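What follows is a single structure, written as structure tokens, with notes after it.
All protein chains but one are shown at their positions in the complex.
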Amino acid sequence: MKTKVLVFGGSGYSGLELLRILAGHPHIELLGASSNRWSDAPLSRYCPAWSGDETFVSHDELFERVEPGSLAFLATHATVSHDLAPKIIAQSAQVIDVSGAFRLASLDDVSKWYGFEHQHEALLTNAVYGLPELYANDYSNSPVSLIANPGCYPTACILSLAPLFAHQLVRTDLPVHVDGKSGVTGAGRKLADNLLYNEVAETFRPYRMTKHQHTPEMERFLTKSAKSDISVSFTPHLIPVRRGLLTSSYVQAKEGLTQTQVDKAYAEFYKDQPFVRFLTDDSPHPAAVVQTNFCDVTCKVDPRTGTVSAFGAIDNLVKGAAGQAVQNMNLIKGFSETLGLLP
Amino acid sequence: MKTKVLVFGGSGYSGLELLRILAGHPHIELLGASSNRWSDAPLSRYCPAWSGDETFVSHDELFERVEPGSLAFLATHATVSHDLAPKIIAQSAQVIDVSGAFRLASLDDVSKWYGFEHQHEALLTNAVYGLPELYANDYSNSPVSLIANPGCYPTACILSLAPLFAHQLVRTDLPVHVDGKSGVTGAGRKLADNLLYNEVAETFRPYRMTKHQHTPEMERFLTKSAKSDISVSFTPHLIPVRRGLLTSSYVQAKEGLTQTQVDKAYAEFYKDQPFVRFLTDDSPHPAAVVQTNFCDVTCKVDPRTGTVSAFGAIDNLVKGAAGQAVQNMNLIKGFSETLGLLP
Amino acid sequence: MKTKVLVFGGSGYSGLELLRILAGHPHIELLGASSNRWSDAPLSRYCPAWSGDETFVSHDELFERVEPGSLAFLATHATVSHDLAPKIIAQSAQVIDVSGAFRLASLDDVSKWYGFEHQHEALLTNAVYGLPELYANDYSNSPVSLIANPGCYPTACILSLAPLFAHQLVRTDLPVHVDGKSGVTGAGRKLADNLLYNEVAETFRPYRMTKHQHTPEMERFLTKSAKSDISVSFTPHLIPVRRGLLTSSYVQAKEGLTQTQVDKAYAEFYKDQPFVRFLTDDSPHPAAVVQTNFCDVTCKVDPRTGTVSAFGAIDNLVKGAAGQAVQNMNLIKGFSETLGLLP
Partner (left out) sequence: MKTKVLVFGGSGYSGLELLRILAGHPHIELLGASSNRWSDAPLSRYCPAWSGDETFVSHDELFERVEPGSLAFLATHATVSHDLAPKIIAQSAQVIDVSGAFRLASLDDVSKWYGFEHQHEALLTNAVYGLPELYANDYSNSPVSLIANPGCYPTACILSLAPLFAHQLVRTDLPVHVDGKSGVTGAGRKLADNLLYNEVAETFRPYRMTKHQHTPEMERFLTKSAKSDISVSFTPHLIPVRRGLLTSSYVQAKEGLTQTQVDKAYAEFYKDQPFVRFLTDDSPHPAAVVQTNFCDVTCKVDPRTGTVSAFGAIDNLVKGAAGQAVQNMNLIKGFSETLGLLP
């Protein structure tokens, strides 16, 4: 039997990517997609993979279609997801939220980093963090009500660093220096001066230094891997590409760490993961992963300085959003993890 | 009286930029420009600012034109500069070398990082490192025979970090994590697969991890600023722009460091420097400095993590090569430091 | 039973695209792929869709694997295709040639436009021109020995103009002015100065004015549609994108032609074609067709000047090369025309 799904916020970049992926997924039935921007426009105009007459509807109209047992993807702003999720769950449906509304550990953290007052502490506490490579065992084949799908930068950052912390190969008394680089779709479909072609092309720049809302998410889950408090200094940069994201993370090795140990740790850590490719003779870069759900990872030890540099590349809209959301759906619904995500 | 100048390697990106800048310099007379690639082609074809019949000649022919008292810019590969410099100096001419042949502290370092055996230890030892903002007092108005013009990454990295180390605001017991980002002209005019449009556009990637030859140059001069050994872990990234370079450097603050202290240190350090702009309410980025000799710098303290992030943006071909070389010529010839470099 | 296929020249842009598409085709079995450049390298390194141990081999080695009844795709240079095709056909195998070796009407035309002396007049004369939307009736389900797969510019140009000429809506006594615009992959994987990122980005330029080898191909088949001699003045331009091609073609209307007549002619002409989308309220542009086998077409009549402007957009590597080749294979093998080419 097919899983009935709904896509709230189907006209943003992540929402459209979800629709594109779901169109090729053999085990789903689409109950509808909502868009405040394109309400009433046919899906097929923006997402040719949906060839029928189905149109976008408003969030309210889509909510009316929620059924017990259905699954709602929220590709909406954090504040919208915050309001929608509890209402959908109350209908006995499951929610996979692509926004950051349910990723942090406390109401205070949401207030501090996202700038709004979170009203649903129980949901926040019980939300499952949907990073399958680390946590799938906790939630696959289970009736979780709410999955907080990871942010794009945290996905690349955590996947590229987790083996180091899990195997206790690096120092935990220093902050991790995470230098993030992302294409423009990472900012969502926004009409902003700084996203115009003329402003983006032929330059690149740091933004939101010390203040980016993905910082506490990285800290929370690296801490979980390290079983020790990890602090993260994160600086994102806007790069003139459309899609694609790379995190370059710098930590200090524990005394005597060798490249061989690192290579072994990563190979072991990811040996059963279909979507993480550990590269030993090439560098991760966006073009190799764009339009796929892969995260390419590499890690270099510099014995001269003791620095360990870990790199993770993803498509911010796929493994960093829509693809990972479908991967999570596959896991909780008992489908093959890669269904609809590999050719 | 005009300074007579020669440009060896005038057909590379840095060489052409030198010719462009020199064309607008009121106090120079060009004795000629050499190019192995375009020998016999008119300068005007590639550098419209030179409107006459002057053609590129071979390195050998240009060497014949060296006069006592003249000044040779070497925009040649390190190994070519290594061979040319002593011969030119022997003619009682001065040399400003844009390559890396004379920037490091020892023959061993050259061998290790540049991969060739340096034969001129005395020249290497006596070469002046031409970073005017830090060292102009040592060499302006002086008859130095050889200036080693700084590399592009070190220029941005050192200028963005020097106030921190000179004022002893940050820890020196940890390596500096330098994440460099450069456009394609940083690689020189090379016919290489990885510089084709199809390979560069819409992606970006780390390269030469732990091995880039600019690393020891950064360490040498940051150490000089800090008066304490500094080690640098440097990771350059290729970004899809033509010109422009940014270094994002991450260090740990000494206990209690505030943004106010940092701002004051930078403002003071650069208050008399015409080419360094310390930005407090914007981020450095290439488009703001391209085709200028400016280095835009900013520095942020994160009290939460104790990380200090310093950013420096330059045009890799101007402040990172040709512009800085002309700035150095101005200084040793007693011209105004900004002559030919500001509108 | 699966069709056994071979890909000669599998490491060029078109060859790799062929391998990518064939990897998802349910009715083929790959006998191998050749590459002079990457001989012995695993296919999977360059085309991740092929996950096994299969390596590229030399053209000679691949030729040894040709079987009676198999089908060889030639994604090789025209001169290589010219030599290979008769040898493969002699083995009772079929050939789909992606090069221009067999597209023109006479030995003289090949000599004039391609610059080499063609030795196989009978093959040239008997080759089927593989533009399915116009000629599939002539060759589908038939044992043709050699299909000349159309060039990228002619595909977009002919598909966007054919309804005008077939319905005799425009003047044929004047040359068609075809302004072509293509991304860099149109030039193939060549290590050439003018394809470097620094030369291509932020500019665009006409090239091969009056001399491009696709000109006689356009003339030959537009003439066939018009049943009257058509001459073409073709000017290609290089545009800073990786993939994608647009032809903007300008002709003069016959007296009294209206937009309504044009819209009707196009809608009728392409009503059963799965890969041509006639757009009436949008403009064709590459991003809408990249990585698909679609050709988007539109046509505007300007009653003020009598000019009819026809536009066709394709992915130069798919509908302009590899995708169309697979479409042709589907047709001659009796598969569904869209097999492996639509999601």
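As written, the chain order gives the labels A, B and C, with residue 1 at the start of each chain.
Just so it is clear, a residue touches a chain if its C-beta (ideal position, glycine included) is under 8 Å from a C-beta of that chain, and two chains touch if they have at least 3 such contacts.
What you see is a predicted model; the values in this text were computed from it and never measured.
For the chain left out of this panel, the touching residue among A:202, A:219, A:302 or A:337 is A:202. Of the listed positions B:201, B:222 or B:310, the one in contact with the omitted chain in the full complex is B:201.
The chain omitted from view is touched by exactly one of C:179, C:217 or C:337, namely C:179. Among the residues A:94, A:185, A:231 or A:330, only A:185 touches the chain that is left out of the figure. Residues 13, 184-185, 189, 191-193, 195-202, 240-242 are the ones on chain A that touch the missing chain.
What chain B contributes to its contact with the hidden chain is residues 23-24, 49, 201-202, 291, 343.
Residues of chain C that touch the chain left out of the display are 174-175, 177, 179, 181, 183, 199, 201-207, 209-210, 231-233, 235, 237, 239-244, 246, 248, 250, 252, 283-288, 290, 300, 302, 304-307, 309, 311.
Rule of thumb we're sticking to: only the chains that are shown with their structure count from here on.
For the self-contact between chain A and chain B, the two sides draw on mostly identical residue numbers; the shared fraction is above half.
Averaged C-alpha coordinates put the centre of chain A at 39 Å from the centre of chain B. With touch defined as above, residues shared between interfaces to two or more other chains in chain A number as follows: 201-202.
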